[in-house]
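Every protein chain except one is present and positioned as in the full complex.
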Amino acid sequence: MDAYITKIKAISERLLKDGTVEAVIGFREGTLPTMSEPCFIKRSDDVKDLVWNANCRINLANYLTNRKEKIAIVAKGCDSRNIVNHIIENKIKRDQLFIIGVPCKGMNDKDTGALQDNCATCTHRNPVIYDELAGDLVEEQTGVDKYADVKKVEAMTTDEKWAFFNNLYASCTRCYACRNACPLCYCPTCFVDESKPQWVGKGEDPIDVRTYHFLRAYHCAGRCTDCGSCEAACPQNIKVRQLTKKLEKDCAELFGWEAGLTLDKRPPLDTFSIDDPNDFIK
Amino acid sequence: MMKIINIDKQKWAGGVESLSKSYRLFGPVKDVDCHNFKELKQGEQPDLSYGNTKLSPKSVVFPPSEAMFTYSLDESNPEHHILKDVPKDYSPRAVLGMRPCDAKAVSLVRMNFDTPEYRDPYWMDAYEATTFVGLACENPCASCFCTSTGCGPYNEEGLDVLLVDNGNAYIAKALTEKGEKLLASGGFTDAGDASAVDAKKAAAEAKITAKIETDKLSEKVIMDLYDAPFWHDVAFACINCCTCTYACPTCWCFDIQDENKGCEGVRMRNWDSCMTPLFTMHGSGHNPRDKKHQRVRQRFMHKLKYFVDKYQKGIMCVGCGRCVQQCPVNLDIRTVSKTMNDYVAKS
Partner (left out) sequence: MKNLMEHMGVEPGRLQFSWISSAEATKFVDVVKQVTEKVKELGPNEKFIKKTVKVA
């Protein structure tokens, strides 16, 4: 990790000094032992604050949306895939960015210290797009079962499924940390915040809570990279990836699609192909 | 005269059982992986072994969603378009085992809901129905900083009873008449002795090493802090979720919503948060706080400056550390307070 940090600092300093970028988005040390804080560095004197460790959970692509300046961004595998998404969705331009790729061996859960669930089954640890690397590429995991928990739910009866998600969201306070930590959730006004029409109630009614989670997940279909930012952000430790993972699995099975791997292909839900599966239409 | 009662731990569960006959009881219970305050079911005991609860017990008097009125829009109903009070259960209730920091928070929140001009009936009726039984904090978390907020692990403000864990027994200090009544109702009558408390209190306080710096906040000029250049840097990481404000025991903001089903409707209030753009959105579409740094600034200025100036009772923070622990991006009120406290405006 120390070698990573030295490299990240050196690259950042060079880019800021020679004017390639106006700012660097990275992490600085947090005030708790298991936290790092996203930061925005504009002066080359401040690159000393940059760190890299297993607490850099939040997806930094989240901070790129609609920025106008030239920016360097520190990106692990999943962050880089969300940068690809951002470029495809016109939220940032490729030529505005200098991507400092960080090959990643996973982030740790802030409470237990164990490898995060999504990192344990990650198959894209290396950045898929970058201008310079902060370290040697790491070996990708193979033979992991990414969807063991989704399959468990799929095997349940309808009533069991309903009860499973009722329990899952029981402690949700609708703080929207999952939505706000998500790089995909950049709508100027989220559907839960709209009032004309009001799509969903705003209290803690379980149906409203479920509607929020269900629709938010659906908006991420074909876009989610399973970066785990949502789950890491949840103050109630809710396994909020359950629904997005199901969609990720469906996209892989129905369209052979994994989000954020290439700039050359449109995501399945914003294109039409004659081969699109349509068995569900009667 | 403050009464000291000795509660043998063997008798605690039976006492709670007796209390449940005359009070609705709320206490810390373990959810999946953390403790939270819930209404205790018949026969359920509060789990007093907890460190701190994820959410504060403010929900006992200030539920996240609360019905205020019901109404009908059906014009064939002679009482259509009339707001009707929702019947509420304000029979005596008690919170068992809350932390002194959360109790002090209740008394800070009361300053907002109970003023010479206005009395919030929902909050105040619930508050007045509640007896607050505290549990002194023996093992504060690493992120606790209550001793530098005018509070402390043995603080008594806002409590009716303070329990101190003394091995095989609780030393119970009845701090108010309400508290005495509760102890009597639980059958807790053995006279006790508080001589051990001072040493325990000092030991608990000594365990709290984290601090918040606030000493110079009151002398700062509001507009200097408001216009200070550091807010963009402070706010950069913030994702504008409501984690800090919902976890905070002193955050009291709410939003009023009408929900209709057909012609029948409920007017309710829900917790709201100054972190969201919607909080200040005007009907016109104009939003005076549409930028992130403005909202972050508002939260810290309210807690650490406006409140300080308005009430002269210190900061609107009791040092429970929840926002520090739970913030997804590690925005730390202690760091922000230090930045504000140290700030000298360039003339």
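Brief remarks follow.
All chains are identified by letter, namely A and B, in their written order; residue positions are counted from 1 within each chain.
Just so we're on the same page, a residue touches a chain if its C-beta (ideal position, glycine included) is under 8 Å from a C-beta of that chain, and two chains touch if they have at least 3 such contacts.
Predicted model only: the values in this text are computed from it and were never measured.
The chain that is not drawn here is touched, among residues B:K21, B:K261, B:H286 or B:K346, by B:K261. Of the options A:G77, A:G203, A:G228 or A:P268, the residue whose C-beta touches the omitted chain is A:G203. Seen across the whole complex, the unshown chain contacts subunit A at 153-154, 158-165, 201, 203-208, 210, 214, 217-218, 221, 243, 246-247, 250, 280-282.
Taking the whole complex into account, subunit B touches the unshown chain at residues 63-67, 259, 261, 264, 266, 268.
As a working rule, only the chains that are shown with their structure count from here on.
Those residues of subunit B whose C-beta lies close enough to touch subunit A in the complex are 31-34, 36, 54-55, 64-65, 142-143, 232-233, 236-237, 239-243, 246-247, 255, 257, 259, 268, 270-271, 273, 276-278, 324-326, 328-332, 334-335. Against subunit B, in their complex, subunit A makes its touches with residues 30-32, 35-40, 58, 62-63, 111, 170-171, 173-177, 179-181, 193, 201-205, 232-237.
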